[in-house]
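Entry: subunit A
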Amino acid sequence: MFDFTQLTQSLVTGIGVGLIYGLVGIGYCVIYNASGIVNFAQGVFVMLGGMFCHTAMTQLGVPLILAAIIAVPLVAIVGIVIDYLVVRPMWNRNATLFAIILATLAAQIMIERITILTLGDQPRTIPDFTAGGPLKIGGIAIGYQLFWILGCGAVMVAALWLFFARTTTGQALRACAQNREAAALLGIPVRRMLMISFALSAALGAVAGILVTPTQYTAFNVGTPFGVNGFIAAIIGGFGHAGGALAGGLLLGIAQAVAIVVFGAGFKNVVALSLLLLVLLVFPSGLFGSTDPDKGA
Partner candidate 1 sequence: MTSPDTTSTKAARTLPAVLRGMTLETALPALAAALLLIYALLSSGYLVTVLGFAMIYAVFCLGLNFFMGYTGQASFGQNAFAALGGYGTAILTADYGWEPLVALPVTMAFSGLVAAIVGYPTLRLRGHTLAMATFALGLITYELSIELTGLTQGYMGFSGIPPLGIGHFKLATEKQQLIALVAIVLLGAWISARLRQSRFGRALRAIAGSEKAASALSVDVARYKLAAFVVAALYASAAGSLFAHFVGFISPEVFGASMVVLPFTMLYLGGIGTTWGPVIGAIIVSLLPEALRSLGLKEMQDIVYSFLLIAMLIYAPRGLAILPGLLRRSAAPEKKAD
Partner candidate 2 sequence: MALLSITDVTVRFGGLVANNAITLAVPEGSLFAVIGPNGAGKTTLFNVVSGAFPPTEGKISFAGDDITGKPQAAIAARGLIRTYQLVQLFKDLSVSENVQVGAHRVTRGGVFAALLRPGWARTQETAVRDEAERLLDFVGLGGRGDLQADQLPYGQQRLLEVARAMAAKPRIILLDEPAAGLNTQETQALADVIRRIHATGVTVLLIEHDMSLVMQVAQRIAVLDFGRKIAEGTPDEVRKHPAVLEAYLGGTEHSLV
């Protein structure tokens, strides 16, 4: 018999986590739209966001907000470095999609290992943004951090929407997504757009990482589950559709929440992965997408 309170509690957490997945998923979409590349190193930006923030707070002794402001651009720089050192040379040599994906995967592993060497392998956490006990509504505890996730998440999505709709750079990125060759012919610097998309995607991941760390912890290997789940969110949403990725993330968070209650916490990843396989095999263009995610095979 299901415990309704437990289910609702789980759902509350699930929505928060789902939003994080959505943010990571949007990160995938941004790079994919600009270039057709799937950046398998996406998860590592989430990890670095939390790690850099924590390091700034402990090593530099700055308050959380300042640490966050320092961390996010730093992670964006890591994204640019990956673009410049790994993706760009392959792009210039017309490497296959598979080779680029594999290279980003290798880059993720490399960054994880470097993190162990430099920052150690101990998990750590950053404090909740607002101190204080969780809000209790009828037996269900809602941590303040969830509101921060929802709030910041909403702000990020709105800011992204504005960026893509109103700014020249944003519109140029959308042009690249529609038709790269035409965009290039119009004088849009496609390579620079690629770099911007990596920076943006990394920043998104970093913010997501900073938001989620207080609710759990951060360590060198937290990137992979977020990377995978973010990818699942993007796939569900129809890879390339930012709004879809967000919806996909929420769907995934909810599905996992239900799975935890029904099957137990250990099976949440199996459920997520099975959902991924199901979507890939039955709805290859995602539940919301009309774009073909298989372009550029």
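The candidates were selected such that all candidates are chains of the complex that A comes from, given by their letters.
Methods note: contacts are C-beta pairs under 8 Å (C-beta built on N, C-alpha and C of every residue); 3 or more make two chains touch, one makes a residue touch a chain; residues count from 1.
Because the structure is a prediction, the values reported are computed rather than measured.
Engineer: Which candidate, 1 or 2, sits against subunit A in this complex?
Structural biologist: Candidate touching subunit A in this assembly: 1.
Engineer: Within the complex, which stretch of subunit A touches candidate 1?
Structural biologist: Going by the criterion above, the answer is residues 38, 86, 89-90, 93-103, 105-107, 109-110, 113-114, 116-117, 224, 228, 231, 235, 239, 266-267, 269-270, 273-274, 276-277, 280-281, 284, 293-297.
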